[in-house]
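A single protein chain has been omitted from the complex, and every remaining protein chain is retained in its original position.
Lettered A, B and C in written order, each chain numbered from 1.
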Amino acid sequence: MIKIGIIGVGRMGKIHLANLASKIEGVELIAAVNPGEEGQKFARDHGIKNVSPNVETIIDNPEIEAVLISSPSDTHSEYAVKAAKAGKAVFCEKPIDKSLQEASKTVRTISDLGVPLMIGFNQRFDSNFSKVRSEIVQGHLGSLRHLHIISRDPMPPPISYIKKSGGLFKDMTIHDFDMARFIMGSEVDEVYAVGNCLVDPAIGEAGDIDSATVLLRFENGAVGTIENSRESKYGYDQRLEVFGSKGTIKVDNPLKSNVIIATHLGSTMDNHLNFFMDRYESSYLEEIKVFVEALQNKGPMPVSGEDGLKAMVLAEAANKSLKENRPVKISEISLD
Amino acid sequence: MIKIGIIGVGRMGKIHLANLASKIEGVELIAAVNPGEEGQKFARDHGIKNVSPNVETIIDNPEIEAVLISSPSDTHSEYAVKAAKAGKAVFCEKPIDKSLQEASKTVRTISDLGVPLMIGFNQRFDSNFSKVRSEIVQGHLGSLRHLHIISRDPMPPPISYIKKSGGLFKDMTIHDFDMARFIMGSEVDEVYAVGNCLVDPAIGEAGDIDSATVLLRFENGAVGTIENSRESKYGYDQRLEVFGSKGTIKVDNPLKSNVIIATHLGSTMDNHLNFFMDRYESSYLEEIKVFVEALQNKGPMPVSGEDGLKAMVLAEAANKSLKENRPVKISEISLD
Amino acid sequence: MIKIGIIGVGRMGKIHLANLASKIEGVELIAAVNPGEEGQKFARDHGIKNVSPNVETIIDNPEIEAVLISSPSDTHSEYAVKAAKAGKAVFCEKPIDKSLQEASKTVRTISDLGVPLMIGFNQRFDSNFSKVRSEIVQGHLGSLRHLHIISRDPMPPPISYIKKSGGLFKDMTIHDFDMARFIMGSEVDEVYAVGNCLVDPAIGEAGDIDSATVLLRFENGAVGTIENSRESKYGYDQRLEVFGSKGTIKVDNPLKSNVIIATHLGSTMDNHLNFFMDRYESSYLEEIKVFVEALQNKGPMPVSGEDGLKAMVLAEAANKSLKENRPVKISEISLD
Partner (left out) sequence: MIKIGIIGVGRMGKIHLANLASKIEGVELIAAVNPGEEGQKFARDHGIKNVSPNVETIIDNPEIEAVLISSPSDTHSEYAVKAAKAGKAVFCEKPIDKSLQEASKTVRTISDLGVPLMIGFNQRFDSNFSKVRSEIVQGHLGSLRHLHIISRDPMPPPISYIKKSGGLFKDMTIHDFDMARFIMGSEVDEVYAVGNCLVDPAIGEAGDIDSATVLLRFENGAVGTIENSRESKYGYDQRLEVFGSKGTIKVDNPLKSNVIIATHLGSTMDNHLNFFMDRYESSYLEEIKVFVEALQNKGPMPVSGEDGLKAMVLAEAANKSLKENRPVKISEISLD
């Protein structure tokens, strides 16, 4: 039984807390920290005895072996380092830090402490995408030639969010950068990014883009393209295709139901799932499961701090490419 | 080079004539007979030299080895027997005759003359359905357990047509009866049919039904169901599924295009093909090809006179079952 | 807060217990009864304080307002009546009783007591099927003409199970009979059933069939067909189509993933979900939700005792039809 504490019981924290409280074996959630009363109540309702507004309740508790950090992004680094210094394994929601350099420092510190660190790239644990990776690992596609990722949100977040998001590449494409590395099993060597404001001029006025296309050259010779949009009138759209020497593999969107209605207007399928909370629901459970399993087996973390950094590097390179309108080598991006 | 003549250049005759004139190798269409000027002109425009309103032009021409009969249904028997007596191979559009007993007489006569006779059940030569049969013959489904056929027309024919159609089972289900025998490779032992008027009461007043469900028990133990409707608001609908001990095989409708458009209303596929002329276009070419090949190789006819009779027997049994609301054994239907 | 007790913590009971313990609002699961230790431990692990092998613990507890019965089938009637006599609302797993006459007596007794009774036909609450019903209720299909249900299990149960199952129609088709009534919103007037042993002769020796086709005539003039098989080599298969004057609506099987892999062998989709536990997982949660809602709103039960009886009547009629090989009127089946 691994004893675990959770810091942050907001939107994501609630998902993790509910999963830890009743759906994962081999783990006991014994403490939850949240500044506000509502998150605290949620924790108590799920049977957590030790609920507090105070992070030290978890950091200083010697019984706790692992900490799940789902507090606001600007506290991730601080809490992760604190927990690691207290000798606890860390599961940290993305991003580690908004600054690549700070994130790098955090990852190195935790690594030097010899404490396990996993980053919450949940999409890797979606049954569709993990099946794609599994088919590739088994060699069913042969050598890989092309990757195509489509990632479109149903509607843009508020401008207030956009302003502090760090920009489209760091906020949204970051998932696709991680997915690209995960699926292809190869590092990116060069990035070329184009983007503009096609959805809402207010996003441009806030200094960001809402539409982007990124071209990735992988070290293994394959090429990837990512399409992003902050708005999709037909709903949340997350697709992927990998083409290799033996065939091609595609992930299409699951729909709300498998019902088709045919009338004189044609045959219509059901709508897309609403947003990431619906689409990736089971992946949130799965990622904590594999985290716990890795702790139990003392195996390597399924998504390392290094993985967290590399996705951020790609976002940085994409920003540079967008600004200078030229392909940018990954080696141009410094971690210091 | 097999020399061939065609009797009847109406809607179906034009399709056959155009195919014979330019798309089929090993055959030469040298004569066409049609009472009206329009069909005669169509024949001349396609390079047929010998065009006439007179059936004897073909029957008495010793050069002609095979005759394709696509004249009105009530002349099929007469022309088929005449052509056979003149020693010519016969390709006859369905039905051989509206009366099962007359049809039986015709088939026996032609059989006694030792002349090849093929019936125009074109749907057997549709690439979808022939692939299904081929998979079954190769054993990919194992032993067969269930057949399900859906056959729905886009809209009912005029009441004037209904009145002389011979009824739904003989006019429309006849194709499905033949398809059932072809696909399953087994004879039907018993028929149970229900039907009613759900589309247009005028069809009921004309003494017919417009909706039907037929249950077939095959000699091999499998069971089949056929769904028919004279009206389908979403277009022509022709589907089929065969379930066996190793799996199931399904034929879905080809659509006008492979275009899908997704908007806030859902994802919509293109419409169905308009009607049988579009859906089965290539099967008309294919059936004449195999007829010609069988003539050249002196092989058995791909769809025999016997096949034509058996589908009619099933229609007769369905009518009897509908009237008496009980399962009817095929052995209850007399050919004499 | 409605206080509830559960009787029977076996396979189905565990699903209901886990749902009641943590996923349903407005209800508190305060007691669980199970003869064996394993089910009792499961209940305690889910935080149920009052766990006992003794049914009276629940029946005699005046705090408990509702009882969920998921004990073995032959105890349903007894416990349901006991709970009803103690004034508690009853949620009863199907079947109410193996004997139609006993079941009828139970339903009438509970009805006379004026206590709410819901039968666990969970498939009605599957999001696919409930969407179909909703589209029909909204009039999108117009007047209904045909229903087609395919229901195939991945593999037959053990012969020992077959022997006490009550036969295919009562054990397996019963779900389809209920679905037929639910989807069509019309009662069945006449049943014609055929069936045989195509999967395993041992099933025949045990006095049962393993393959069946049932034809239903509804009071509204529509006709339905049901296809059942105890074995499907490609996995659990549950499909449905309703055809109406305005169009057709189809439910296809959800698959394990939305991944398609194309190689030189063709394009292959992922496998079917394993069996009903996977396919209908969310429907078990949904059915308890609507039960609780109905209790809270003092509304009518979403699936009544009457519904439970009517599906049994259809099974009885199908058995009679199979035996006598003729269409059987529902009015021929007596409840007494």
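Details
In the analysis below, a residue touches a chain if its C-beta (ideal position, glycine included) is under 8 Å from a C-beta of that chain, and two chains touch if they have at least 3 such contacts.
Fair warning: this is a prediction, and the values are worked out from it, not measured in the lab.
Of the listed residues C:Ala86, C:Ala202 or C:Met269, the one in contact with the hidden chain in the full complex is C:Met269.
Among A:Phe42, A:Tyr79, A:Phe243 or A:Phe291, the one in contact with the hidden chain is A:Phe243. Annotation: of C:His140, C:Lys233 or C:Lys320, C:Lys233 touches the absent chain (contact as defined above).
In the complete assembly, the contact with the undisplayed chain comes from A:Thr225, out of A:Ser22, A:Ser52, A:Ser99 or A:Thr225.
Note that of A:Arg11, A:Arg108, A:Lys233 or A:Lys323, the residue touching the chain absent from this view is A:Lys233.
In the full complex, chain B touches the omitted chain through residues 18, 21-22, 46-47, 127-128, 131-132, 135, 140-141, 246-254, 256-264, 270.
One chain of the complex is left out; on chain C, the residues touching it are 233-235, 255, 262-271.
The missing chain lies against chain A, touching residues 142-143, 145-146, 148, 150, 152, 192, 194, 196, 198-199, 211, 213, 215, 217, 221-223, 225, 227, 229, 231-234, 237, 243, 245-248, 325-327.
Keep in mind that, in the parts below, only the chains that are shown with their structure count from here on.
Taken pairwise by the contact criterion, the protein chains are fully connected, each one touching every other.
Between chain B and chain C, the superposing rotation on Cα atoms measures out at 180°, rounded to the nearest 5. Relative to the centroid of every protein C-alpha atom shown, the closest chain centre, again from C-alpha atoms, is found for C. Farthest chain from chain C (centres taken as the mean of C-alpha atoms): B. Same-residue interface: chain A and chain C share over half of the residue numbers found at their contact. The mean-CA centres of chain A and chain B are about 58 angstrom from one another, to the nearest whole unit. Separating the centre of chain A from that of chain C, both taken as means of CA atoms, is a distance of 40 Å. Across the assembly, chain C contributes residues 246-248 that each touch 2 or more other chains.
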